[in-house]
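Missing here: one protein chain of the complex. Every other protein chain is in place.
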Amino acid sequence: MQQGIESSARIGVYVCHCGLNIAGVVDVEAVRESARSLEGVVVVRDNRYTCSEVGQKSIADDIRELMLNRVVIASCSPRLHEKTFRTLLEKSGLNPHLLEMANIREHCSWVHYDDPEAATEKAKHLVRSAVARARLLQPLSRAKGRVIPKVMVVGGGVAGISAALYLGGMGIKTYLVEREPSIGGHMAMLDKTFPTLDCSLCILSPKMVEVAECENIEILSLSEIEKVEGQVGDFRIQVRRKPRYVNEEKCVGCGDCAAKCPVKVEDEFNRNMGTRKAIYIPFPQAIPPAYVIDEKNCRYFTQGKCKVCEKVCERGAIEYDQTSYTETIEVGAIIVATGFQPYDARGLPQYGYGRFANVITSLDFERLICADGPTYGKLKRPGDGKVPKRVAFIQCVGSRNASSGDRGYESCPEMGPRAEAAEPKAYCSRVCCMITAKQAFMVLEKYPDAEVYVYYIDMRTAGKGFEEFYRRGRSEGIVFLRGKPGEIEETDDGCLRVVSEDMDSGCILDLTFDMVVLAQGLVPPHGLVELAQKMNLSRSEDGFLMEGHPKLRPAETGIDGIYLAGCVQFPKDIPDSVAQAGAAAAAAAVTCSKDTIEIDPLGPVIDAELCIGCKLCEMLCPYGAIRVELTDKGPKAKSIEVACKGCGVCGASCSTKAITMKHYTDSQLTAQAKAILEVV
Amino acid sequence: MESVQSKDASVVTILDPKFKYEVAREPGGENIKYCFQCGTCTSGCKVAELDRKYNPRKIIRMVILGMRERVLASDFIWLCATCYTCHERCPQDVRIPEVMNALKNIAVREGYIHPAFRAQAELIAGNGRLYEVDELANERRTDWGLREIPQGSPEVAEIFGMTGLADLLSGGAGGTS
Amino acid sequence: MKMAVFLGCTVPVRNLSYELSAKRVAGELGLELVDIPEFSCCGYPVKSVHHETAYLLAARNLALAEEKGLDICTLCSACTSVLTEVARALDTDEALLDTVSKNLGMLGRRYSGKVKVKHFVRVLYEDIGLETIQSAVKRPLDMFSIASHYGCHYLKPSEIYDKFDHPEMPESLDKLVAATGARVVKYRTQKDCCGGAILGVNEETALSMARAKLDDISSSGADAINLICPFCSVMYGANQRKIGSSHGVKYNLPILYYPQILGLAMGISHEELGLMQNPIKPRALLAKIS
Partner (left out) sequence: MAEQVTVDVNQAEGVLETERVQGLEQASGTCNTIEAQRVEAEQVEAEQVKVERVEVKHAVDAENAFDAEEDLGKEGAFEPVIVGFLCNWCSYAGADLAGTSRLSYPTNLRVIRVMCSGRVDPGLMLEPFLSAADGVMVLGCHPADCHYMTGNYQAEQRVLCVKALLAHLGIASGRLYLDWVSAAEGARFAELVAEFTNQVKKLGPAGCGESQEGLSREEFIRRVRVAKRVCEKEKFRWLVGRRKALLEEENVYGEKLQAGKFNDLMSFVITEECLRAAIELLAEEGPISCKEIAEVLGMPAGKVLEHTAYLKRAGLLELHDVRGQSPRYVALR
């Protein structure tokens, strides 16, 4: 059958100029002419933009008029436009798998701009190879997969909350998974937001309540993703549910338990500056509004006796016998919104964070200045509780630092597995300039007599109302100093000596402050590497998750059905996170709006004559999608189509070469390899 | 193109845009173009604290702008104490002490060499070491039970000839300061 | 353990007591230090004048050690930095090794690129180990208060030193001092540079740099400064009186080389360690022991 198709192949080749993107380097006419004589080629054209309506129409016309049965497009990466052209083929009555693309932009003109001649030659080879493969392409029928009209949102910060609310509002069943006891994320820890100086929780808390009340949203707190299987439309996710030891339904949040609990520990929500009990609620507005037992510190769990909370709880909500378990949830789409973690400033020991009590970070500052914080809103030095008169802010701590990793940054042994958070990052964290301006402003607002200095490299205030806010800060008396200090020294009275160059006056300033606030950058969240691996998501060089396309698919990933919202993609402020959450929710809703989804048919075809049932394929298949079964002709391998993802490991391993991969057959690849090397 | 200063020393009218590439090609100068003028280097520099003439950030700025002559003929490039404090802290990995070395290397080829460095180089070319090990010194070493050290090293002299430094030293490389 | 000892230029002529004490202490600790008389200047002083010459000088020294099949142990921090830098560069940069090899070939020498370089103190810290050192101490120096000066090139640039100590928070020298039983004195300017490298360019600035530190250490209550580099010794030892007199101060702050401190703690006599040959005679200190 294959032979027949090959001999009757009628191929149209379309070479794209892509404006000057290709034509500026590659001699498109020469490429077009070289393709003309290739076997099976019926027509060759070049277009200014093949993907444009005009370009597409000329292909559709040719398919109809010249009865083409194969199409080769030499243009950009198939990762960009394969879908576009497959759709075109389908509309024109051709099987979409009869398309082959030669990537003469990303792999040719854009990388060989300095050698047009060689680039043109290479383009010819790539086209020849595509034509050779096209000749052997076979129509494939696409299996249909089911779509489960539900979505899982991973991460309950402001991005996850927003995405869940959009989806819930559309009537789509949504699971909101959060590893902490409460949703809210970092935004819940902020005192105020820039540039409007809204109280952060005042605007977030109503949204959290809305989530709790929305009947389409189910909050899975204290939960983490364990395993993800399946594909777009049909994901099976194993979620590890950790015990709260308090019945969420019964707990009314009265707080009697915490009042009587005998164990006091450092409060991580307050950045370890205050204390909480072993049974606690992270913050008063927490959702779910239920207490939680910290088993690492609870006296009952560590010493086997106590149970005071159980005794005082009138509702009988305490359940010491809760255990961790996994739950499998099926959804059609996933939104990842796991946010960020703050840069660990101990990674730059010259600034003394962790060594000098009065050097704090921007997130510490939020808790210190917050009325609900450990000092009830009084800005007190952690060292001695005195209110600072002179406060310095240092920008870009952990950001915009591209120095090499062999400088010993992570040699703080106590950081352990989180050492990655202490490695400085090359990118700009985007929000710190405005956070610092806001915090400097807040100091002056509370203590008009204070002296406030901001050390910066560049002030970046690109955002609605940001520049105006910066201007206002200056007019209030904040001193912005261009010049980054190299180190902080502690004086005997716990004050901090900062030497810097003030570039604008040309002086070297040697100033002493009562408190220094380090504007810590935003780095990928703890555990993101593992999560990305579970979902097969790519990460960009900066460590955050990679978007589907930097311009056009910012809320999507390389994997169909998995979308991004918030800082997990890259540092961004609250409005941007919320906006992206909307985009992700819309994309997920589109997926859920379909009844079925077509799945690429790339699986194996097994030649039962050749198969000896050796089981190698079964042993190597990562998905259990091929199995050896006993037939009347002996043991033979059998493909399980729904489970197969089409990687081709079985085909390339089969000990008797009994397996052929659809759409990536040996003969197709061999023909391609031959043609790509043909000397003309 | 040379950088020329007008009568008013603070006004620069001509810049050599290629100078930064020249420095970047020199061993140690590779990363100079990454500098974003944050001033971390100068803020921790003990020399800059004591001597206003030396400001590493400013020197790099002048190189990037292209004030070739002004930089190479200066005495300030010789003031780096190579303590590497800035090198450790530079967020853009500019490798400032190495950049200073690159500038000094270029300056030497252009005929500017600080007399102290010239003297050192000549001593090494002649003795193989910074200090001549005369008989007296060796006697003293023997007294202490330490091994004698041979005087002079023809191989070192050969190295100076091989690399062309001997020529540079003899061929009128004048002093700066 | 056997290593080639690299003396450099200054030590064998002007810091004999450093060399003497290092060799004496090494012997006691089972570290055999082999002299290679053909060693020349490490190359550091010409690096800023002529990069290629400096690299070739360093490579020649490395080649000499390789001929003997030994790694290098240095006493001077500047030598340490340039030899380590070049050894690492030749180990990783094939093209550079090719060029250097060609030039070395003209001298009849060859280098294949595997010699390791370590400062004497780093050898004590990493290879001999604090435990061995502690157990070798027979006479704990608990009557001494010692301020260590790390200097620059012992620690920096840190990327060539395998992170053996942190440049912003160094601790190796202090731990070694503590191992001898002496009290470790911390002082504010501990990380600062001695200024030695610009002594010939701007004496005033260089001496001011040294002075700031001498002032700080004097007021910290230390009996002596612990040094590990002959360059720094020029600044704090040879120039101490000069710095003092120009500001009307008399420091009288003995400088000791670390092997001298360790030697004393190991019960070796001060004569054998050349203590009285140091630029500032540590009479008061020695009186404390006896």
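As written, the chains take the letters A, B and C, and residue 1 is the first residue of each chain.
As a working rule, a residue touches a chain if its C-beta (ideal position, glycine included) is under 8 Å from a C-beta of that chain, and two chains touch if they have at least 3 such contacts.
Everything quoted here is computed from the prediction, not taken from an experiment.
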Check: shown chains touched by the absent chain are A
Contacting the left-out chain: of A:Pro78, A:Pro195 or A:Gly347, that is A:Pro78
Among listed residues A:Val265, A:Val479 or A:Ala652, the absent chain is touched only by A:Ala652
Out of A:Arg45, A:Arg142, A:Lys260 or A:Arg539, only one touches the absent chain, namely A:Arg539
Only one of A:Tyr14, A:Phe85 or A:Trp110 touches the unshown chain, namely A:Trp110
Contact residues on subunit A toward the hidden chain run 77-80, 103, 105-107, 110-115, 118-119, 121-122, 125-126, 129, 532-533, 536, 538-541, 546, 558, 602, 612-616, 619-620, 622-623, 628-630, 634-635, 645-649, 651-657, 661, 664, 666, 669-670, 672-674, 676-679
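In the analysis below, only the chains that are shown with their structure count from here on.
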More contacting C-beta pairs: B-C or A-B? The answer is B-C
Cα centre of subunit A to Cα centre of subunit B, whole Å, reads 47
In whole angstrom, the CA-centroid distance of subunit B from subunit C equals 23
Each of the following residues of subunit B touches two or more other chains, namely 85, 88
By the touch definition above, subunit C meets two or more other chains at residues 158, 167-168
Listed in rising order, subunit A residues that touch subunit B in their complex are 350, 396, 400-404, 407, 424, 457-458, 482-487, 499-501, 503, 508
Note: in the complex, subunit B contacts subunit C through residues 26-28, 46-47, 50-51, 75, 78-85, 87-88, 95, 97, 100-102, 104-105, 108, 113-114, 116-121, 124, 128-131, 133, 137, 140-141, 144-150, 153, 155-156, 158-160, 162-163, 165, 168
In their shared complex, subunit B is touched by residues of subunit C numbered 7-10, 12-14, 16, 19-20, 23, 35, 37-38, 40-41, 45-53, 56-57, 60, 103, 106-107, 109, 152-153, 156-158, 167-168, 191-193, 195-198, 200-202, 205-206, 208-209, 212, 274
